[in-house]
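In this view, the complex is presented without one of its protein chains, the others remaining in place.
A, B and C label the chains in the order they appear, each numbered from 1.
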């Protein structure tokens, strides 16, 4: 049987840490952005691209837009699969980032638009596209 | 002259705390969700509504959907105005939450959709609507 | 050759996530408390003890005292071993929690004193001691 996590170029298994819960005993909504960012950075690492190394060369990838739907909250003890696809639209890199519980239940679905700044100004993103060419 | 922050039902002045910066020396994108949440809770407090008191009665307001655009990053030392309007669409409460630098420059613009769970199940949101009636 | 991480009852391998870095490009000092807490909770889980299950029975383990020395900062890309020993001193549970880089270099050394509250009041900690008896 097909698992919904099969359709992605990159996936990362993570687990909830209790300090990420809030007073409603579910993962606080801001922490999903941490999960998404960490997934992007691990994907970049797998693609041979380092955010810190780029930063030192004056190139900063920054979030330009975020759309996220929350389906089912994560709770203490949950493990989950954070999945990612990437496409390029001119200077914009569109990350489709979805999180599923291990059994396949959707947790969040998101579209994260990243642009590259070069010395603080919007760039065409060619350095980033070069790093991701195997996935675009 | 008109300031863009005039068009909102609620506004809150805040300032960047240095621990909110990340290695790119700008406020990490997840922290804007903290700013937005804190603004909603202060708005609720001003409206006489307490998240914790509601939680103890079995009613949890949870984020269902988030759309956010990032215009200009916040940096160390910045103060900003976090602004909010609210509308109801059936069981959904739509928060229009925009952040501006003090001089009026936009930082982020967002639409946050909240639903109310009652004992874990989606409710019609009438308890929340009652609390916010002066603003809807 | 002996590795300094051999002397502990529990150890957990973790890696730095870039959102944990601050504007000095090192892990922000508060995040070490997150690492320590997560390590304690994973240790508890290994010992068959659940913080959330205990919380629902009215027993909350809370930090009473913390002593921490910082030796060498963690940076982007670092993996580390978070190590733990536990001893009981009456109602107090003393966690000796040290973090090392993979090569054995010390990062932080800490002593975390935990007490148990039962319905909000200091307890003798017997429920917790029962859960940890294999390690005390």
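As a working rule, contacts are C-beta pairs under 8 Å (C-beta built on N, C-alpha and C of every residue); 3 or more make two chains touch, one makes a residue touch a chain.
Predicted, not measured: the structure shown is a model, and the values here were computed from it.
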| item | value |
| --- | --- |
| Selected from B:19, B:71 or B:135 as touching the chain missing from the view | B:19 |
| Chain not shown, touching residues in chain B | 17-19, 25, 34, 37-38, 41, 45, 50-52, 76-77 |
| For chain C, the residues touching the chain missing from this view | 23-24, 26, 28-31, 33-34, 37, 51-52, 55, 60, 62-70, 73 |
| For chain A, residues in touch with the removed chain | 18-19, 21-23, 25, 28, 30, 76 |
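Just so we're on the same page, only the chains that are shown with their structure count from here on.
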| item | value |
| --- | --- |
| Separation of mean Cα positions, chain C and chain B [Å, integer] | 34 |
| Distance from the mean Cα position of chain C to that of chain A, given in whole angstrom | 28 |
| Chain A-chain B separation of Cα centroids, rounded to whole Å | 23 |
| Where chain A touches two or more other chains at once, by residue number | 34, 37, 51-52 |
